[in-house]
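Below: one structure, written as structure tokens.
With one protein chain held back, the other chains of the complex are shown just where they sit.
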Amino acid sequence: MIPSFRLFPDSASTVSGEVNGFFICMLILCSLMAIGIAALIIYSCLRYHRAHERAIGDQRRYNVPLEVTWTVVPFVLFVGMFVWGARMYFDIERPPDNAISMYVVGKQWMWKIQHPEGQREINTLHIPIGQPVKLTMTSEDVIHSFFVPAFRTKQDVLPGRYTTTWFEASKAGKYHLFCAEYCGTKHSGMIGWIYAMPRKDYQTWLTQGAAEGSMASMGEKYFHQFGCANCHHFNNQGRCPDLRNLYMRPVQISTGETIIADDNYLRESIYDPNAKIVYGFHANIMPNFTGVIQPEQVAEIIAYIKALGPQPGAQEPSNPGTAPSTYGAQKGLAGPGATSISGSEVQER
Amino acid sequence: MSDPVALELREQFATPEQQRETASAGMWIFLMTEVLMFGALFSAYTVYRILHPQGFALGSSEMDILLGSINTAILLTTSLMMAFAESNAQEGNERWLAICLIAVMLLGAVFLYVKFSEYIEHYHEHKAPGFWFEDSSPYANNVQLFFVFYFIMTGLHAVHMIIGIGIMAFLLFRTWVGSFSAQYHTPIVIGGLYWHFVDIVWIFLYAIFYLPGLHR
Amino acid sequence: MIEAVPVEVEKNYLTEKQGVLSWFLTTDHKRIAILYTVAVTALFFLGGFFALMMRLELLSPRNWLVSAETYNKLFTMHGIIMVWFFLIPSIPNTLGNFVMPMALGAKDLAFPKLNLLSWYVFMFAAAVTVYALFRGGVDTGWTFYTPFSTSYSTTYVVAAAVGIFISGFSSILTGLNFIATTHKMRAPGLTWYRLPIFVWSMYATSLILVLATPVLAITLLMVAVERIFQVGIFDPALGGDPVLFQHMFWFYSHPAVYIMVLPAMAVVSEIIPAFARKPLFGYKAVAWSSIAIATLGFLVWGHHMFTAGTSVYSAMVFSFLSYCIAVPSAIKVFNWAATIYKGSISWDTPMLYAIGFVGLFTIGGMTGLFLAALGFDVHVQDTYFVVAHFHYIMVGGTVMAFLGGVHYWWPKISGKMYPEGLARVCAIVVFLGFNLTFFPQFVLGYLGMPRRYAAYPEEFQFLHILSTAGATILGVGYVAPLLYLLWAWKYAKPATSNPWRATGLEWKTPSPPPAHNFESTPVVNTRPYDYEAMKEELDLV
Partner (left out) sequence: MTAPRLSRRTYVFAYLALLALTLITTLIAYLNLGVWSTVIAIGIATVMASIVAGIMMHALYESLLIRIIVSGGIIWFFFMITLTLGDYISRGWLPVPGK
């Protein structure tokens, strides 16, 4: 009669083991403390139960060494917990360099997912196991949250910008995908499934799905369809910046700041072109594409821009944006011409 | 029982001194809630100004720095009048106390007049946020955000001013019926604290809305 | 002395004046406390009704009782009513109002008229909110997250926000009154270290009330402006940032949980010494830990936003500060346990509630340690784990302490005892029902059940059924005290001035107290909870 009752969720990603470990350690430690306190109280209640109506207790008021101990020892333990938790957080928040990049759009009340090869899914996500997958996510309306309990990952999906999460499935199977941030009437219906499958099966799945073309090639199509190519020439001569080798490179903008051309910057530059103008270029040249280009198409255009730059997975030691340390080093390189310093080939299809 | 102080002593207090200090502490605590209230708006404004520097600079350039400076001077003068009102109260000089209170109210009204004429000006220039907002610059949304904060913060300040004038009217009435004396004039001090505080808020509003407007 | 005091004094605060108007125009802190008690009790049962509906709905994985839309309104209304109209005013405005001036040996609060005004403001706010709820309700969740609340919800968000906005003024007035009273109204000889912990904790609570509430007011004002004019304060399409709302909201709402739990700690810190006949162990540490909690409580709000898209580095700072605030809470628990050790323990109802509080608060606090760990929080954030955690603090903590406090001061408030045997049974029922309701939710949360789900995958059903069963028991445990306390008000045997032989100043005046609390202003020359010094007076050996 008990339908699949269990105490532990599936553990199916590379980080889930450590999260479980943390949970169990905390459980043991806290249980010991709680049982200790409870035992002391229950023992005292029984042992020192008021003998007669007028009895008073022991009148001791304080014990400084004892009090210092129970202040310092918990604090040290807490710092330990903090350090462990923070280390796990960095693992969970920072995607590895070799992750496959997929794009997610949340809207009331569904998940729309794009694979780099061009496959699109709604409320399902097929992924290979043993391969890190990075999700770049945005929302069309309210805040959602992409939550896969079996992977122990969760990330809010915000309107107006991208957020990122990643995971590497370690066990084939079918896992729940939930929306964890309350998003309106059918919040509880905004759920789906993650299918983690061996790499071979995943390749088969990819070939079965009828994709029009890869994300980058679709992006190229849109790049021409929306007229981007009219101004963004690949020769540094246009009225608009050259987009070759731009992705994840430092860019100096008109206020003098240097920023990294990440997904969020590219997205913002399509929807609000004047927000951050590249140094040396003029405002008001590029039209605002809000409402014209759909979020999925933006993701494809970004994939195209990315393909114009260093190849994904290419081992470039100076590739910025993989670690904070190299980010600092790259700052010095920044300048008005930073977008065209590399000599790598423009991809023509 | 003819002592006016004794007449005013509330039953929960033992001495007039205790009553005066309690009232003053209560007012200061209230003012600290106001600090946090305006502080929340200052924080939000700062965040957005960092996120959208160009739009906020453009919005700020719509401000009339001359009117802002005049209004600042007017408010500072009301503060002086309020301080004089307190001195007169301490000396039991009810006539001059009343005159000072009237001066505070009048100058406060002038401030509000200038402020509202600015509002009307912004409205005619379609700078009031909402569906009647128009801006041709590429940063229209951010300019609107600037004006949202401008209207909420100065509007909230204006509401405080109106309440302040109401308090002054009440104090004037009580002066007129002879409630205050050299021994008992706590309400004047308390009302003054409120008035000066509203003045302080304006000093910061002036600094963040008007002053950055001369350079884009 | 206890036997010597005759029970009937000619006039007490209840009989001093008669008639309805004498209640609605009273400035007596004790009468205002009773006005508040009536109001928050009614609102508690309203919020409890919503909770019960939710629990019934969750018996089945599908929507069998109410639609998803109604369910969303139920949890929103439950949250709004319970947070702003029960938990925040519950202990400070009822027991705090009643006891604090007496514990200070004062005739009244510093500003009695403000105190009455605060009640009227509260009632007006409650009326506006209840109006919004019954007009059609609100479905944003009590957190009002943008942009859902500002642009997408089609319900009565502005009305509810206005109600909460107004209730904030009531909170501020109360906090201001308590702070001024603590500083200025203490009886002769009552120095800071002679104050009962009740006063220290109420003082810390008031600090939060005064410093946090205005931020909520302004945040809700911005939500209302955004909703009415659609001007982009929190709308990313117009340059706003929805995460800024979360920062401002939690700057209030995290300290607000300490507004709810510090008074509970205050009550427990009175009950435990009284029923152990022992000075509170580590008095100074407990006193200052209240202040530390009130201060640090303002620095940890970011731990509600670890998965919200905030910076990783700011999340680390907030996580560390969250662990820091666990230290003063732990200190309190250890000191309560140490006070019970070697006491002269009585098993009267208030003590049962207090011990229940310590146990449940310990579990609630320790699961807070889990949640403060960044990497772990990613998994359990926005799941039933969080729901269980805060209900352990809010219901297991605050409501238990509230009930304990009501029983403890009941003789003083009403002048009557209550049926002890029945009350003990109820205390145990509440404890068991509570654990059955909320412990399964920790498991649910770790399994990954997100909160605010009207329907859910079938594998979670078993635990939900357990939880609903517990909620039913808990409901009985809450209704029973209401009935027997009302009965006791009229029919129970009269109470002496100090039935527990406790040490606080409030026990040195008759039950119920006269209108101005004391026949003559008390003078204090002992430390708090000094049973040794008061042996004679309390007839103890």
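Note that the chains take the letters A, B and C in the order they are written out, and that residue 1 is the start of every chain.
The rule is simple: contacts are C-beta pairs under 8 Å (C-beta built on N, C-alpha and C of every residue); 3 or more make two chains touch, one makes a residue touch a chain.
Since the structure is predicted, the reported quantities are computational estimates derived from the model, not experimental observations.
Within the full complex, the chain left out of the display contacts the shown chains A, B, C. One of B:Leu76, B:Ala109 or B:Ala140 touches the chain omitted from the figure, and that residue is B:Leu76.
The omitted chain makes contact with chain A at the following residues, 93-95, 136-137, 155, 158, 161-164, 248, 259-260, 262-264, 320-322, 324, 327.
Those residues of chain C that touch the chain absent from the view are 183, 207, 211, 215, 243-244, 247-248, 251, 298-299, 301-302, 309-314, 317-318.
Contact between chain B and the absent chain runs through residues 17, 20-21, 24-25, 28-29, 31-33, 35-36, 39-40, 42-43, 46-47, 50-51, 65, 69, 72-73, 76-77, 79-80, 82-84, 87, 90, 189, 192-193, 196-197, 199-200, 203-204, 206-208, 210-215.
Going forward, only the chains that are shown with their structure count from here on.
A complete topology is adopted by the chain contact network, contact being made between every pair of chains. Counting C-beta pairs in contact, the pair that comes out ahead of the other among A-C and B-C is A-C. Here the chain at the heart of the shown protein, by mean C-alpha position, is C. Centroids built from CA atoms put chain B at 46 Å from chain A. In chain B, the positions touching at least two other chains are 52, 141.
Multi-chain contact residues, meaning those touching two or more other chains, occur in chain C at positions 237, 239, 241.
In the complex of the two chains, the chain C residues touching chain B come out as 106-112, 172, 175-177, 179-180, 183-185, 210-215, 217-219, 221-222, 225, 229-233, 237-241, 244, 248, 251, 516, 521. If you check the complex, the residues on chain C that touch chain A are 68-69, 72, 139-141, 143, 145, 147-148, 151-153, 236-237, 239, 241-243, 276-279, 281-285, 306-309, 312, 315-316, 319-320, 323-324, 326-327, 330-331, 333-335, 337-338, 340-347, 355, 358-359, 362-363, 366-367, 369-370, 372-379, 381-383, 443, 446-448, 450-459, 461-463, 531-532, 535, 539-541.
Taken together, the chain B residues at the contact with chain C in this complex read 10-12, 14, 18, 21-22, 25-26, 29-30, 32-34, 36-37, 39-41, 43-44, 47-48, 51-52, 55, 129-131, 133, 141-142, 144-145, 148, 152.
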